[in-house]
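Notes follow once the structure below has been shown.
Missing here is one protein chain; the remaining ones are kept as they sit in the complex.
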Amino acid sequence: MSVFGIYGSQEAAQVIYLGLHALQHRGQEGAGITCFEADGTCHHHRGLSLVSNVFNQELLSSMGGYVGIGATQYANKAKGGLGNVQPLLFHQRKGDFAIAGEGSIINADGLRLYLENQGCLFQTSTDAELLGNLIKKHNGEDRITNILEALNMMEGGFAFLICTKNRIYAARDKHGIKPLALGRLGDALLVSSETCAFDLIGAEFIRDVEPGEVVSLDQKGIRSNKYSEYQRHKVCAMEYMYIARPDSVIDGCSVHLFRKETGKKLAAECPADADIVVGVPDSGLSAAAGYAEGSGLPLEMGLIKNRYIARTFIQPIQSMRENSVRMKLAAVRSIVEGKRIVLVDDSIVRGTTCLKIVKLLRSAGAKEVHVRIASPVMTHPCYYGVDTSTSEELLCSNRTVEEACKIIGADTLGYVSCKASVEATGGCSELCLACFNGEYPTSLYEYETK
Amino acid sequence: MSVFGIYGSQEAAQVIYLGLHALQHRGQEGAGITCFEADGTCHHHRGLSLVSNVFNQELLSSMGGYVGIGATQYANKAKGGLGNVQPLLFHQRKGDFAIAGEGSIINADGLRLYLENQGCLFQTSTDAELLGNLIKKHNGEDRITNILEALNMMEGGFAFLICTKNRIYAARDKHGIKPLALGRLGDALLVSSETCAFDLIGAEFIRDVEPGEVVSLDQKGIRSNKYSEYQRHKVCAMEYMYIARPDSVIDGCSVHLFRKETGKKLAAECPADADIVVGVPDSGLSAAAGYAEGSGLPLEMGLIKNRYIARTFIQPIQSMRENSVRMKLAAVRSIVEGKRIVLVDDSIVRGTTCLKIVKLLRSAGAKEVHVRIASPVMTHPCYYGVDTSTSEELLCSNRTVEEACKIIGADTLGYVSCKASVEATGGCSELCLACFNGEYPTSLYEYETK
Amino acid sequence: MSVFGIYGSQEAAQVIYLGLHALQHRGQEGAGITCFEADGTCHHHRGLSLVSNVFNQELLSSMGGYVGIGATQYANKAKGGLGNVQPLLFHQRKGDFAIAGEGSIINADGLRLYLENQGCLFQTSTDAELLGNLIKKHNGEDRITNILEALNMMEGGFAFLICTKNRIYAARDKHGIKPLALGRLGDALLVSSETCAFDLIGAEFIRDVEPGEVVSLDQKGIRSNKYSEYQRHKVCAMEYMYIARPDSVIDGCSVHLFRKETGKKLAAECPADADIVVGVPDSGLSAAAGYAEGSGLPLEMGLIKNRYIARTFIQPIQSMRENSVRMKLAAVRSIVEGKRIVLVDDSIVRGTTCLKIVKLLRSAGAKEVHVRIASPVMTHPCYYGVDTSTSEELLCSNRTVEEACKIIGADTLGYVSCKASVEATGGCSELCLACFNGEYPTSLYEYETK
Partner (left out) sequence: MSVFGIYGSQEAAQVIYLGLHALQHRGQEGAGITCFEADGTCHHHRGLSLVSNVFNQELLSSMGGYVGIGATQYANKAKGGLGNVQPLLFHQRKGDFAIAGEGSIINADGLRLYLENQGCLFQTSTDAELLGNLIKKHNGEDRITNILEALNMMEGGFAFLICTKNRIYAARDKHGIKPLALGRLGDALLVSSETCAFDLIGAEFIRDVEPGEVVSLDQKGIRSNKYSEYQRHKVCAMEYMYIARPDSVIDGCSVHLFRKETGKKLAAECPADADIVVGVPDSGLSAAAGYAEGSGLPLEMGLIKNRYIARTFIQPIQSMRENSVRMKLAAVRSIVEGKRIVLVDDSIVRGTTCLKIVKLLRSAGAKEVHVRIASPVMTHPCYYGVDTSTSEELLCSNRTVEEACKIIGADTLGYVSCKASVEATGGCSELCLACFNGEYPTSLYEYETK
């Protein structure tokens, strides 16, 4: 999931479209944009597909601008469907407002019960709907006060944009789990899940939204409010390792440099007696480069990615039934044949894909395959919106690394350590490593006993 | 453009679909499949889109199999439109047959005139229609004799598949300009423009079709005929440099290894005083790896590609108007900032894209940009089906490399030599280098005086 | 707009689809279905298009059944868009429920204000969302009590279906303005805006829902509750005249017979010295038959309707610019040439279409055109959901019939009387004639002073 907003542009819808295009990797199920024109006219459109399918030029032109927000939606069994695609638009006498958010609220069940008891009726499964109703409940004079009070009731990892006809409010959780960045495009102010969206449109990065901060973007510029005294920089480690685009910078640390540095440390922690280093495209490539640099082994493009996705599901033919990963990846036989390979990937969740890639390399003639993972051993579920699996499904929740190595069919298997991961940020940030070490930065509420 | 065929499988349509999916990079405008069931029933479907959009599971299941061919179509102003998507299906009393081809016939105008004078009426602009009619003209007893005679009238670079209910004939031009490979999947026989399609479906590569050879695939297996005594291996250099997928092997030479080796030679021929090497994804990456290896400079992922294509044309916003390449490529500032960069790409045609990439790197803070091209200076048009531009549009048709360097805004510009390109095949093949040195392997007929 | 529901069928979604198909004439903008399986699993799908485009077999099969409701949406500037397509689905701890409604709530603005003050936040412009929240506010033990209290707060013309996993509640406004009928299909119970949906699926009509009644359909069968002591049968006259399908029966009176009888009375009240009677297809045909019978003039098919709708808007060519009605209707010259014609239509709203039809007939050679309208002179706006125009746009809100006749270019113009319309029901029903005589059956609240 991703959010993007702009205040103060006649091309607001167009810019949001481009921003969401740059953030598409954070959610491919759906996309939406809500825009207010300078006279308060509201435009709202959502759909279940890629950004480029949901919107077209005619639609964007008709949505115009002045201020607006957009979001992409991650496919997710529990919270799917068109009704959950954001932004949500709320109608009120004193003015419509829209909310788009990403992340996950830990105490959502409790808040939902509280609001139901207050008479609320829910039409979606989104946290955005919770936030809207919490703001409504805090029925004070000042919208900003209501927002601060509402946010104080929410525990979790999140980034929320609230958009009225005059203003965008941008909030980040107090642990800093989810990223959120501010930018400028000419006179217009921007907010985005990742900085790569600024680069696409030629905008300038200003600063990250701080943990526990609510920023207002309006004609007075950028104004800051803190809704919590508690403030940490526990950025989700998976953002650096897997989710974010390598050209983004989160809390001062380049995602690509983090990955490359992790690869280097991985080479030091888990060396391998091998001939070449091969990265799994696209997300393992940065770490593979680091591993090669660290180990002195040559980096080779032993795997290439099919640029064309088979969108329609086609039943596999007999000879492919065992290895569906071929539709996405191809091994370059002239590189891998007869070689002892270090295969570097960003993470292993359930291990099924990794097993298929190992097989693919062996069937192309690889002599040995040493799998090296540029993240620590994943053992705990994530409650902050990253769609890893339940504990039972995780390859290593109840297995030793040696057992896991056998399951994926590798010669050896190694993971980078938590310590090395933290060091790879260069001191820019602490990290939320909960899925690796079980140290959740927030209280877990109802999840505690599950 | 690409062709793919299979003889002897109950899943023929399905396999062709997968083959075309692997060959999608050779033509995205349209795709088609013609299949014959064992009882002779013919199925024929074509459309203007990606393979995965033109076909779906239901359609493929209904097409069944036993023998069939397919093709992808390259977008091309002169020969576009649904009518030109192949295979073409021809009806005859003694049995329908289909033709799919790629490449270009040099003496097409002359053959067209000849056939018109013989009473032929054309419904397409394809060479496949020419071939079909030439075969029909040679009205002998034996289909294979007619085919041999027809092919002898055609001059150019091509690969043709002719499919009847009993057999596929696969022909390659006598100069070997276009690639064509034979494979095996269980009991079924395959033919494909590139070997990467065999890898996708888990098939085995048998051998290349030889220049000037017509191969029959049927229940008697693979049988060979030569339609010409003249036989050369002048494979199109652009196949190795740009067109083919890096995991393909053409006439015994791995495309990836060719590119990497070219990069190494480029480093030797055109060194640069720089800090890092950056390849243009995806097609410049192999050569960049070679350049890094050759020069000893570190290879860095300074440019990344947006995986999501904006399919609908969207009008660019003000700030992006000058640099539309941002929709496809992003510079990683943390890598390129303050660096002297060697930018390696596979080729420069008109120079407009290269100019934009140089600008993109500079705007991300690159100190110097030294462009190195892993193909020789392109100065002549291609008449064999590669859609380079007319002479006037080529960056270097009337300019020195120094002038070209200024136009693309680089600090220095260097190209690999023709000699190095030929050496990079490792002796596997001569190369058609006509677009670089004007030495066309065939007579040029009407083009000569144009 | 229309609603349709079924309790107790394994084919619930399928049956609802067919019901909505039969009710498609009551709303072409959008359609939706919400179904609960026997185990409580909920399926919910809505879209902006015809029923046959929004749903397909695969989707319907996946929705299964046991109990469910559906709706079609009328295109309406103020309340359009996907968000307003019904049913709406509400989430609650004690069980999800869905609401679909048609008609219009007169005191919606007041209720909205009341609910907002109670902390409600609205996401749509629908009356269904109002009803859902009113039910939620009446937070008693019994759902049925909450529903009765909620309905008592709503003034207007409406039909609502409320669906839980166990039951459908079907409510009709206490004036009986909107129709709502109960049926039976095998063991399953049905409710529908019109009886024609029962005929399509081979179901049996049981009875109309009574004004002011809430009916429960569940495993105990049909149980009745009254939410109001005030009960009238003021069925919307436009239902009989224009909206409903001629094969439907509303409150005991056949729509076709009403129209034919009205035509007969029109012939008596407004005779014409003419040669033939021509009805405007399809909605004027029943009345034309009655006029012919009443007047003794022959009924002729002087106008035929183009069965194919030009869905894409195509710019008219020069010669058609003045008469776009030709895309829908054609005059049969061999019938109308040289004839004095009585042209019978069901209603005139703004008069623009009528003017075009008169011109069409004259250009096909009609000597005289005497327009006869099978409804009274329309002078007042409708507040109960019929999308007539504002007073200013109505042809006759500020004009005499003579002036109107000139505007539409007819030789004479005549309307049936209110009295005759009421008589045409054969005593089955009183009628809401508010748009003809300004006697609104309900209080008008905020509209009063507008």
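Order of writing sets the labels: A, B and C. Residues in every chain begin at 1.
FYI, contacts are C-beta pairs under 8 Å (C-beta built on N, C-alpha and C of every residue); 3 or more make two chains touch, one makes a residue touch a chain.
This one's a predicted model, so the numbers in the text were calculated from it and none came from an experiment.
For the chain excluded from display, the touched partners among the shown chains of the whole complex are B, C. The residue touching the chain not shown here, chosen from C:I168, C:M241, C:L257 or C:C382, is C:L257. Of the listed positions B:A38, B:L59 or B:L89, the one in contact with the omitted chain in the full complex is B:L89. Among C:V67, C:C196 or C:L266, the one in contact with the hidden chain is C:C196. Contact residues of chain C toward the unshown chain are 11, 14-15, 17-18, 21-22, 24-25, 50-53, 55-57, 60-61, 185-186, 196, 199-203, 245-247, 249, 254, 256-257, 282, 285-286, 289, 293, 298-301, 304, 306-315, 317-320, 323, 326-327, 330-335, 363-364.
What chain B contributes to its contact with the hidden chain is residues 44, 46, 81-83, 88-93, 112-113, 116, 118-125, 129, 132-133, 136-137, 139.
Rule of thumb we're sticking to: only the chains that are shown with their structure count from here on.
Taking the mean of each chain's C-alpha atoms, the chain whose centre lies closest to the overall C-alpha mean is A.
Pairwise, the chains sharing the most contacting C-beta pairs are A-B. Using mean Cα coordinates as chain centres, the one most removed from chain B is C.
Centre-to-centre, using mean CA coordinates, chain B is 60 Å away from chain C. Mean C-alpha position of chain A lies 37 Å from that of chain B.
The multi-chain contact residues of chain A, meaning those touching 2 or more other chains, do not exist; every residue touches at most one other chain.
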